[in-house]
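Note that one protein chain is taken out, while the other chains of the complex remain in position.
To keep things simple, chains are lettered A, B and C as they appear, and every chain counts its residues starting from 1.
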Amino acid sequence: MNRLRFLTSGESHGKCLTAIIEGVPAGFRIKTSIINEDLARRQVGYGRGGRMKIEHDTVEIKSGVRFGKSTGAPICLEVRNKDYENWSDVMNVEHQEYPTQEVIKKIEEKSFTTVRPGHADYAGAIKYNFSDLRDVLERSSARKTAIEVAVGSVAKQILREFGIMGFSHVVQIGNVKLDFYPKTYTLIKEKAEKSDVRCADDLTADRMRNAIDEAALAGDTLGGKFEVIFGNLPIGLGSYVHWDEALDGRIAQAVMSIPAVKAVEVGAGVDAASLKGSQMHDELFIGRDKKVFRNTNNAGGLEGGMTNGETLVIKGTMKAIPTMKKALATIDINDMKPASAHFERSDTCAVPACAVVAEARIAIILADALLEKLGGDNLKEIKERYA
Amino acid sequence: MNRLRFLTSGESHGKCLTAIIEGVPAGFRIKTSIINEDLARRQVGYGRGGRMKIEHDTVEIKSGVRFGKSTGAPICLEVRNKDYENWSDVMNVEHQEYPTQEVIKKIEEKSFTTVRPGHADYAGAIKYNFSDLRDVLERSSARKTAIEVAVGSVAKQILREFGIMGFSHVVQIGNVKLDFYPKTYTLIKEKAEKSDVRCADDLTADRMRNAIDEAALAGDTLGGKFEVIFGNLPIGLGSYVHWDEALDGRIAQAVMSIPAVKAVEVGAGVDAASLKGSQMHDELFIGRDKKVFRNTNNAGGLEGGMTNGETLVIKGTMKAIPTMKKALATIDINDMKPASAHFERSDTCAVPACAVVAEARIAIILADALLEKLGGDNLKEIKERYA
Amino acid sequence: MNRLRFLTSGESHGKCLTAIIEGVPAGFRIKTSIINEDLARRQVGYGRGGRMKIEHDTVEIKSGVRFGKSTGAPICLEVRNKDYENWSDVMNVEHQEYPTQEVIKKIEEKSFTTVRPGHADYAGAIKYNFSDLRDVLERSSARKTAIEVAVGSVAKQILREFGIMGFSHVVQIGNVKLDFYPKTYTLIKEKAEKSDVRCADDLTADRMRNAIDEAALAGDTLGGKFEVIFGNLPIGLGSYVHWDEALDGRIAQAVMSIPAVKAVEVGAGVDAASLKGSQMHDELFIGRDKKVFRNTNNAGGLEGGMTNGETLVIKGTMKAIPTMKKALATIDINDMKPASAHFERSDTCAVPACAVVAEARIAIILADALLEKLGGDNLKEIKERYA
Partner (left out) sequence: MNRLRFLTSGESHGKCLTAIIEGVPAGFRIKTSIINEDLARRQVGYGRGGRMKIEHDTVEIKSGVRFGKSTGAPICLEVRNKDYENWSDVMNVEHQEYPTQEVIKKIEEKSFTTVRPGHADYAGAIKYNFSDLRDVLERSSARKTAIEVAVGSVAKQILREFGIMGFSHVVQIGNVKLDFYPKTYTLIKEKAEKSDVRCADDLTADRMRNAIDEAALAGDTLGGKFEVIFGNLPIGLGSYVHWDEALDGRIAQAVMSIPAVKAVEVGAGVDAASLKGSQMHDELFIGRDKKVFRNTNNAGGLEGGMTNGETLVIKGTMKAIPTMKKALATIDINDMKPASAHFERSDTCAVPACAVVAEARIAIILADALLEKLGGDNLKEIKERYA
């Protein structure tokens, strides 16, 4: 298992976000510009706050690629935090023996001790023994998903060599649900890509924006639901032979661990609970072209923990953003007295961005499973095997 | 990461199911009888088929335990398949140079080539290059979850040393949902343990049994939904610092990879999509005893990928069993022609068993995260650390 | 990395030794009889003690193989300890509430508290908080290498499908060194296989036996040195791109962690320290058949952490067995007073067995690296890729 390994680092207001990806075979075309497009897709989104205006994320490939092609060596990606210049004193890596009054003031301004319910603050402070919740916020922030999108973009460029493509779209924001689906995945993708709420239906998108405006006015925030679709996958990625090889489980981990995600569904998902066997299972037929086909896809492309040749359909549910103007009752970890939650500049709704992150993470899992199945050390031999 | 490692082996009608668990520190009390109780809990269930009457699973501890206590060495567990004596020719490990006509006949009787929709058959045959789908069925069968329940029982015995307890109950079978919840977790647990549909409300349980009877009559099968609860967990298991350490993701993988599970939810789960931030997030208060408390638990005990001191609440959705008398349209992998699906003795509804499996797997994840946090090689030093 | 995973369990006088191997693709021929041959090879050896007369190890394949071929499912191997019947009270898995006097006596007879220098006793007792050193002895014993030889035999059966073969021979016991090498690897292999000291030269073998006899008479023990050779390996197993993928490192781990091994060498090994660059490096030539060849193999078949097409040559040094009649000064962990070391029935020299264990472990590493490079889920597709 696990041909692709990667680690990420970086804080929300630190110098940069970094990733090292190990296991990409040699010869794959990896383009900076494509990664930048994916980074931009994550930043689009009606209802994002001021931070998105500061950061227009771009990646720098620092190693593992030469003349536009992977060399088999670990690939290092860096996304700089442009906002860092305003935070260099607060996020200083070095111990300051004699900080100036000005520096002390800056640090204190950014320190906080009132727990934000729904965030990592409370458990994080206890776990890591922090007195300043800034130390929790900086790494627990969803800012780190930017570098995951960059890693996912590399994974997507690997998948693309084999004709495997995917996308994501938003199917619910607050109470507004997408009821009308365009007829084909191509149409859904096109519409969603153009929408600032990543919604494939214009009228629904309008209603989503209205819901976001209303929530923003009320100092509140919204969650929602998104769908990630991948097509053209070979049959047999993942396995049933051991519990940790099942592809559904690996995807579920990747999506559920995205900050704020509270549910992951495959195919029919929670609706499967009320479907009878005769309704649930996707019958197999033979077409005139002698090819196997199915008329339904309740399995969401996964049977027995393996890709079954149908389109992969994964749904994720994101809770509303926990940082909000409308203050929630909470406690101060300093004196353990009641308090009102710290507010840090934030978004009203981040479901579209979350969809892009999920798409990236699923791409990583799929590229990993594909490379594991194909083996090989360079694109030439891998392509020959795939053919 | 990962203090506990384990591998399992075994086929549905092979000699036995086996597990080796590595990483249990020395000095933990591990009782065969407690594992057997958990194995029996998995086998209870209204709507289970004939197999359950043949197999009354019991475990044999083969190593890693001496005089009732773990020694730090890998623990080997074996659950024998009593049915094997009827299958020894069909599941023979050895190559038969000159099998008798009788043996050939037996093998042929158990071979099949008509894909069961919803099962691993189709993708499995292609992936592993099998011409007899028996080779897929034997390992992809949910029979293997019996040994996972045994592993989970060891994990629960580890957790119990620290006062951490959990249980599972069924909240939906087919269209019948549990609407009335007993007031305390203790009550839910007690009622569910006594119920053959693992349901905490008698009236709902009756309706569930009826639904199962109806489905059975129609040759159909039912899915459903279950909930796993763990209480008394320390704060700070899991982490937000790296994506694969988040406890929600690790639990999601463990539950989603159970055969037939199609959705995993934490706390409010899919309902989180329509809750506003002000509704979703669990406010913190200070009690008169100076202790932190919350009145809600939409987070399901996990914030920032860590336990936050509240009760862990995980929901899983199981699809209806794919093996059913009512034949589904399918194909024969031998001649690639239309066919009707193979039927192997099966259950009508296995949601209660699935709940027990999920409980076991979550126990494994929790014991792993706990031991990782505590470190240590023997119970004495670990207990001192915990205090 | 890591296509093959395995865990082992079992104590020296427990019920059995078990292994579960995960990651063997489907379709490989796995024969019980071949594993048994390898188990027997480990038990041969001039200078082995009485235990070897009790145990004639044979394996039972319990799962993962059907009709002589792997199914892709985890393979479970069990080697029973025949001696267990005499130890069932002492090694009882269950807690005895009211043990009989006879049982208590048996247990006490086998308990000991005087540390054996050179063994795991001292550190093990402290680490795992044991008061009976029996609890250390049982798992730290080299008895567990029997099941590793079984796992290695499966690995060798995988390698054999690709024409990759290996063997081991002893080059030193005590002060007696092998100075005369038969001219070809085939000859060395043949001679060594027939020798009860696994030595390829008859005269040297005689001197080795004499040295063992002398040591035995003196109540002393002997160590030595062995060599493991694998030929016909494809070029490019392992890698230089990341430190933990280098094949030399993976092999070194596998060999050094065999009980009693104190040194691992690749090719020229420690002699490389005094060779100049112009002497050390193996020049490349082109033959008349247009094939690349080399006249030397100081690199031992590994350059840049990868197989380079030459024969793999690994040397291991085993220290003398720490269990000996000639008592060493030591301490009693019970009262922390001076004592003389516990003596448990043991061998005088186990270098030939150690060579077989190293051969097995290296086979595991090679099969893992090969499967990782080839990918694939069944023998058919893997063979096509190899061709």
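The rule is short, and it goes like this: a contact is a pair of C-beta atoms (placed from the backbone, for glycine too) under 8 Å apart; a residue touches a chain by one contact, two chains touch by 3 or more.
On a predicted model such as this, the values are computed, not experimentally measured, just so you know.
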Inset, instruction - Pick out which of B:Gln43, B:Thr113, B:Ser140 or B:Ser239 touches the chain that's been left out of the picture. - result: B:Ser239
Inset, instruction - Could you tell which one of C:Val264, C:Val356 or C:Leu370 touches the chain left off the display? - result: C:Val264
Inset, instruction - Kindly state which of the options A:Asn92, A:Asn175 or A:Asn334 is in contact with the chain not pictured. - result: A:Asn92
Legend entry - Residue numbers in chain C that touch the chain omitted from display: 7-8, 115, 117-124, 126-127, 136, 139-140, 148, 172, 174-175, 215, 218, 220-225, 235-236, 239-244, 246, 248-259, 261-270, 272-286, 290, 292, 298-300, 303-309, 317-322, 324, 326, 328-331, 336-338, 361
Legend entry - Those residues of chain A which, in the complete complex, touch the missing chain: 5-11, 14-20, 22, 25-27, 29, 31-32, 61-69, 71-76, 91-96, 127-130, 135, 138-139, 377-381
Legend entry - Residues in chain B touching the chain absent from view: 1-3, 5, 22-23, 72-74, 236, 239, 241-242, 371-377, 381, 385
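Operating definition for what follows: only the chains that are shown with their structure count from here on.
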Legend entry - Chain closest to the middle [Cα centroid of all protein chains]: B
Inset, instruction - Express in whole angstrom the distance between the two chain centres, defined as the mean CA positions of chain A and chain C. - result: 45
Legend entry - Cα-centroid distance, chain A relative to chain B, in whole angstrom: 28
Legend entry - Intercentroid distance (Cα basis), chain C paired with chain B, Å: 37
Inset, instruction - Return the residues of chain C touching two or more other chains; collapse runs of consecutive numbers into ranges. - result: 5, 22, 72-74, 377, 381
